[in-house]
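Missing here is one protein chain; the remaining ones are kept as they sit in the complex.
Let's look at subunit A:
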Amino acid sequence: MRAAATRSAGLLAVLAAVGLLPWLSGRDPALTVLRARSAEQEPTREALDAVRRDLGLDAGPLALLGRWAAGLGRGDLGASWVSGTEVLPSVLAGLRVSLALMGAALAVALLLTVVLVVPVLVRGRASAGAGAAMLAAVPEFLLATAGLLVCGVWLGWLPTSGWAGPEHLVLPAVALGVPAGGLLGRLVADALPAVLDERWVELWRGAGVSRARIRAAALQRVLPPLVPQFGMVAVGLTGGAVAVETVFAVPGIGRTALGAAKSQDLPLLQGAVLALLLLGLLTGAAAALVRRRLLGPALRDASLALPAPRPVRTHPAVPGVLAAVLLTAIGWGLSRDPYTVRTAARLAPPSWAHPLGTDGLGRDVLARLGHGAAATVGTAAAVCLLSLAVSLALGFLPAVAAGAADIANALPPVIVGILVAAAAGPGTGGAALAVALVSWPPLAAHAAALVQEVRASAYLTAQRAIGAPPWWILTRHVLPSVAAPVARHALLRLPGIALALASLGFLGLGARPPAPEWGLLLDESRAYVERAPWAALAPAVALALLAGLAVSGASYAQRPRTGTKARTRRMSGVGA
């Protein structure tokens, strides 16, 4: 109940933040709007005041919010600041395109899920494992760029941009659907072996039921608890759509939102973000409904609790090798100069002087890669520390943490990034804030579980018995046993956080040029990808290695937790 209350409070806060964007941004948009409307008009005070009055910016924040909410009730989203046209029709047009794209992406995801699950069903007890996890970890913007490069540019099979026919749908749908399919496929494939181990399978087999029917029944048993995951996948699709639509120039709602954020067209941004949030929420609600229908009211309790996505156990050498390759490239690159522009050596192919070639301004790609890593890792480390501090603080308030985590989980980092960029302007700080806002929930959940475990343990009573005051117990016993595992967890999330930062950089919401940020490198190299593919390939490969590191490293985050669990079990066994 309390979690539900904090959840709706969180939702209202997000809505209010969207409604207050024009005020939150703090900067005067009058000049931007004036420039956008007529290039030749002089920015005199009278002209700017007229624009301000026109936009209603002279009223206070509450009046602004009230007017926006009232308009929302009438289905009026206001008019674009830049073009002056109504927002609602453009939002609806974008939504139509995005829905088609998401539908196709969902089809790709389901197809991939089937491909991943069939071997488990046929061969019995093995999981789809590392491959699926890697697919799920590859960010959409990277997949989209790779697809664009290979199928669009080199092979020339498919169009690379626009929205004119079904052939334009293929590449974006694949880029959007593959990570989602990897996630779903892995969930089903991980749950199936446990179901096939249940008693009834032996019984049915003994009674001579055919293998095909047993498998169908097992699938039927796995699906209901899985359906809510479709809601999560839908949330992921709304975030991924922004990147994919931008790469392929698809005129969908995600690209609309991004464009509006970049041009400070706040009414359009409000409408687009609202549509994206609604899309995520509605899909989640629909998934819950489907699950209820699948189970029937009487079966709800007996449903199979889906095991938490198991961390993929890769060979310990895998993260080591990935890290070594990355560190070598970064170290080499750091010793070189990333900023010197040599127009004579533009788009040079790899050579001894430039091991990874040069970019469009003749800058050394390897150097930019190395220096970009230092900046990205530094920012990611700061984000990690911030999330760690937040999660340790909120770990002591589990009810608040649960509700807030629900909201943060339902917001893709890209959409938060768009909102933060709209309020504070694009920049490294804003991107870091956006990623920090969504990266603390898993850490806070871990911290809350540990705090609960430590608080319940008998040795805290023993501490009180020797006369230890509360601060002594907190600083010497509770905090050390919580902070160390949560800090380790945070460290292992570093590559994932760096990826999220890179995706914001790629969309132009993070670091500004000429900073050598990885996402930005990939974005810049797209312009001349046909002439200098290596300039795009280098950051793409580096990001893929980072994704691999994120997955293989995350598996080691779980180890200490299972250790404590075994210990508690033993303790309670003794106490009973």
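Throughout what follows, a contact is a pair of C-beta atoms (placed from the backbone, for glycine too) under 8 Å apart; a residue touches a chain by one contact, two chains touch by 3 or more; residues count from 1.
Throughout what follows, contacts and distances are computed from a predicted model.
Engineer: Leaving aside the chains you can see, what is the UniProt protein name of the one that's missing? Options: "ABC transporter", "Biotin-dependent carboxyltransferase family protein", "Putative HTH-type transcriptional regulator YugG" or "Spermidine/putrescine import ATP-binding protein PotA".
Structural biologist: Choosing among "ABC transporter", "Biotin-dependent carboxyltransferase family protein", "Putative HTH-type transcriptional regulator YugG" or "Spermidine/putrescine import ATP-binding protein PotA", the correct UniProt name is "ABC transporter".
Engineer: If the hidden chain were put back, which of A:Arg464, A:Arg512 or A:Arg531 would touch it?
Structural biologist: A:Arg464
Engineer: Which residues does subunit A use to touch the chain missing from this display?
Structural biologist: Counting over the whole complex, subunit A touches the hidden chain at residues 457-459, 461-469, 472, 477, 480-481, 567, 570-571, 574-575.
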